[in-house]
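Worksheet: the structure to be examined is printed underneath.
Here the complex is missing one protein chain, while the rest keep their positions.
== subunit A ==
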Amino acid sequence: MIFELVKKESKEHIFSRKGLGFLFVVSLLLSVMSFGFISVKELSLLDQPTVVMTAFRLLLGINILISMVFASTMVAGEKEKGTLESLLLTPLTKRKIIIGKLTAILVFWFVVTLISLPYFFVLSFGTNMFPTILFFLYIVGTALVIAFSSIALIFSTILASTKNAMILGILIFLITLIPMFLSTTMKKSGFAKRINDYSPVSASMKSMKDIFINKLGSSDILVGLIPVIVFLLLTVLLALMISKKVDFLRGE
């Protein structure tokens, strides 16, 4: 039954005009970026690890945002359209509905990763970075996409409006991005340091840097990824817990 829901969600959000539009934008962005790295004089001087890291950051950032947009519309959108009640009256439990919707977001992410593979292959050509890129795409990237989508789904479940769910979800994502906009000195002091230490996005970027540039071993990398793992577990568990406790029709 969940499979049927995943199929419906994929058709509605991913293989629809909107979803295909997003996929087109992602591939266009990757093409422009790769072209830039090769043809723009200043960019072509960058070392390959930096190029790959920049491409990965951009791909992940944009896809987390797109996934959050999808997740925000998945429950609140059904409330707005008046389709949620019928769905809740089927043998699907609320938990299964949330799992089905999260799975559909994963389908989108996997389509995006498939599109991005040739680009990363070209950008890392001549080095042994490709297996590590696969690890970051499929393990770290998937974990972050699931975690942030879970946050958006939580808001989508609690709130009756897609817009509000989207705004709150994206706000949380932006808070985790704060360290990226701070100078090195600021990152070392007070509140900014705390965010930098605990932000799953910072942790994933730092781990990538540790592999490609600082050449650290896998055990160090795994320790560095602890914030990502904790964040994933917390958000998914919270989404599943809320799906059981919250009245989906609240606010209607």
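Note that in this section a contact is a pair of C-beta atoms (placed from the backbone, for glycine too) under 8 Å apart; a residue touches a chain by one contact, two chains touch by 3 or more; residues count from 1.
Keep in mind that, in the parts below, contacts and distances are computed from a predicted model.
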| UniProt name of the unshown chain, from "3-oxoacid CoA-transferase subunit A", "ABC transporter ATP-binding protein", "ATP synthase epsilon chain" or "Fe-S cluster assembly protein SufB"? | "ABC transporter ATP-binding protein"
| field | Option touching the unshown chain, where A:S27, A:T54, A:T93 or A:S161 are the choices | value | A:T93
| Interface residues of subunit A (partner: the chain not displayed) | 1, 4-5, 8, 11-12, 16, 78, 81-93, 247, 249
